[in-house]
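Heads up, one of the protein chains got dropped from this complex, but the rest are sitting where they should.
== chain A ==
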Amino acid sequence: MTSFNTLFNRMFQEKSRTVYLIFLIQVFASFCFTIFAAFSLHGDFNVVNDTAKEAINPIIGSLAIFASIVLVTSFPANFIYWIVSSIRNEKINRSQTWRLIPISDTKFLLSNFGTAFLSYIWLEILEFVIVAITALPLFLSSGEIKTALGHANWKIDAQSCWQMLGALVLIILLGYAWYAIVSLLNLSSRSIIDFLPNGSNKFLIFVVRVITIVVVIWLLGYAGNALIGATNQILSLNISENMGMGPVLIQFLVFDAVLTLIDIFLLNKFVEAKQN
């Protein structure tokens, strides 16, 4: 049997290739935009810090522009990653090459979701590192920025720490929910298509996909509201003090768990690997 770690590492390797490709395109596009911006500014880089008393070095200014463009392009790049990785996840779910791996469907699905999300984190880290490196010279060379950073209050109280941690967990749960919902849509519609007569008819497949999306979204909305209501009721009965993000995190945790169980059930019982 193949271990979860082995499969997870292998899937992460495969998916990180998509990350590198998107990141390289993003960096190249940012580089092109920076050159364009540098020419447009005619050497006056004070636009990157209009409070600066002395003229900004062209290289430092260009790097700062590059950093800000990488930061801006990270939004479409991340969006593209989410779409591409979702499609890749679903291809893996139906790939005979991957499904022949001797591992349980539960571990297979969790590894598929987990590696897609970890690869996203990896993309974020790469973007953060390049923005930090290219923006650093401006911070170090600018007296005003150094002074402003020196006066900033860096003390973080315990409540802020918990809020940051809660936000981080919420992002993870939201990301996981996205992959689980996409899989639910794909796996449920595939199960229905394999059941219906004349399932290879493209029009029928299109109709089933559309109906499934509408029904699943309606059901998720309904279930989500019911879950929020139930959680609020339970928590308000037992806990009187302010729990911050606690209830939201619990709601998403339950939501993700239920979706995962349905996905595993569909993958285990109905959705087979695509025939070569």
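The rule is simple: a contact is a pair of C-beta atoms (placed from the backbone, for glycine too) under 8 Å apart; a residue touches a chain by one contact, two chains touch by 3 or more; residues count from 1.
Methods note: contacts and distances are computed from a predicted model.
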Original post:
Can you pick, from "NADH-quinone oxidoreductase subunit H", "HpcH/HpaI aldolase/citrate lyase family protein", "Proteasome accessory factor PafA2" or "ABC transporter ATP-binding protein", the UniProt name of the chain not shown?
Top reply: "ABC transporter ATP-binding protein"
Subject >> Residue of A:78, A:95 or A:141 in touch with the missing chain, whole complex considered >> reply: A:95
**OP:** Could you list which residues of chain A touch the chain missing from the display?
**Re:** 1-2, 6-7, 9-10, 92, 95-105, 194-200, 268-276
